[in-house]
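The other protein chains are all here in position, but one chain of the complex has been omitted.
Moving on, here comes chain A:
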Amino acid sequence: MESAKYVSQKISKTRWRPVSYSSLQQPDIFATGSWDNENNKVSVWSIGNPGGSGLEDGFEGEPQLICEYKHDGDVLDLQFLDQERIVTVSSTGAVTIFRHHQNSQTISVSQQWARAHWYPCDNSPSTGVACNSPEIVSVGEDGRIIVFRADQEGVVRVIENADSSTLNAVTYLRTTEVLTVNSIGQLKMWDLRQQSNSPSQILLLSGDRVPLYCVDRHPNQQHIVATGGQDGMLCVWDVRQGNMPFSLMEAHSAEMWEVHFHPTNPDHLFTCSEDGSLLHWETSSPSEMPSFLQGGGNSSMTSRSAMAPAGGNQSIISAWLRGDSSKSRLETTHMLPSQTLSVNSLDVLGQCLICGTDGEAIFVNRQVPV
C-alpha cells in the first residue's frame, strides 16, 4: 500500500530509526533531511502502527511530523547513531549530532564539528557518513576522510588527500575497515588501524571511469558490496578478489543515488535513482544445498561467470555472486506507482520501505514482499 505525503521540502535523505532485533516490531519512526531550501531541516516523523491507537481519522499510517530542527546547509547524508541520536553531514562541511528527546518530542543539537571538511577559501560539502557507534566516519568533496567519536570534542583522525577526486559515500566493512567510493569509479578500502594515508586496496571497473555514488555492504557476508553510479548500473563486488565487479546489471537510466541490501533478508536489494524509479531486486536463493547437487533441472543454475567464486563452501555463496545477471533468476519490480522526479533516498527495515523524492513527497510502503 503506497501513500505519498507532500512535505513542502525536497527530501535528500530518509532513514528508519533502528528497532531492536529482539522485538518483532515494525519500524514506526523515521528521520528525513531536506536540501535546496533556504531553511533546511532535519525532521522526525511517525507512522504509528497499523491499527495503532491515537491516529486521527483520515489516512491511516500517513506520516505525522513529530519534530524538526533547522539545519545549516543541505543535508547530504543522515544516519542514526543509535536510538536517540542522528548524525548529519552538511553542504557547509559540518558534521552534526542531533538528539531526539523522546519524552518531550523535540530535537536539539548535541554536538557539532563545523567546517570539518573545508577548503582554504570555500566551503567543502561533506558527502557521506557511516556510523559504528560511537565512531563516526565522514567523507567529503575535499577528499578527506575524517574519523570522530561521539562525545569526544575534536577530531580523532584525518586522512588527508585520501582521494584526488570527490569521495561520495562511505560504509563500514568491518569494525576497523571502511570502504569509500569516488567520482572516478574507484572503491578504496581503508584500514583504520594503520597510520598510513593510503588505502589498503583499490578496486575499479575497467573501461570508463564512471563516478560511483552509493555503496552498501551485504549484511551477513562482509566481502560482498553493491555499488551504483552515474550510469545507473548496479555492480556487485567481491572485495576479496579485487579489481573487477562480479556482476554488472543495468538498473536505471540515470544516476543511482542509493543502494540497500535488506538488513534481514539479503536476497532482496533496493535501488533508487534520478530517473524517478525505485527498484526492488529479488534473487532467488536456493537453500543450503551446494550447487552441484542441484544439477539437471534448471540450466540457469550453472554459473556462467568467468570468475568462479573463491574457494570455500559453495553452499554459503551468496546468490548475488552466483553467475551473471541472468534475468531468469533475478526479478525486478518497480515500487513506485508512476514516474516522479528523482528519488533521492530510500530505507528499508522489516517490511517497511520509505523513500523521499525531489517532488517533495515521501512514500511509505508497509507491505514490502520480503
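Points to keep in mind about this one:
Keep in mind that, in the parts below, a contact is a pair of C-beta atoms (placed from the backbone, for glycine too) under 8 Å apart; a residue touches a chain by one contact, two chains touch by 3 or more; residues count from 1.
Please note the rule applied: contacts and distances are computed from a predicted model.
Between the names "Nuclear pore complex protein Nup85", "ER membrane protein complex subunit 3", "CCT-beta" or "Calcium homeostasis modulator 1", the one given in UniProt for the chain missing from this structure view is "Nuclear pore complex protein Nup85". Residue A:361 is the one among A:116, A:259, A:348 or A:361 that touches the chain missing from this view.
Here one chain is not drawn; of A:247, A:340 or A:365, the residue touching it is A:340. Contact with the omitted chain, checked across A:27, A:61, A:143 or A:266, is made by A:143. Set against the missing chain, the residues A:138, A:183 or A:247 yield one that touches it, A:183. One chain is missing from the display, and on chain A it is touched by residues 6-10, 35-38, 74, 76, 91, 119-125, 127, 141-143, 161, 163-166, 183-184, 186, 188, 202, 204, 206-209, 211, 230, 254-255, 274, 338-342, 358-361.
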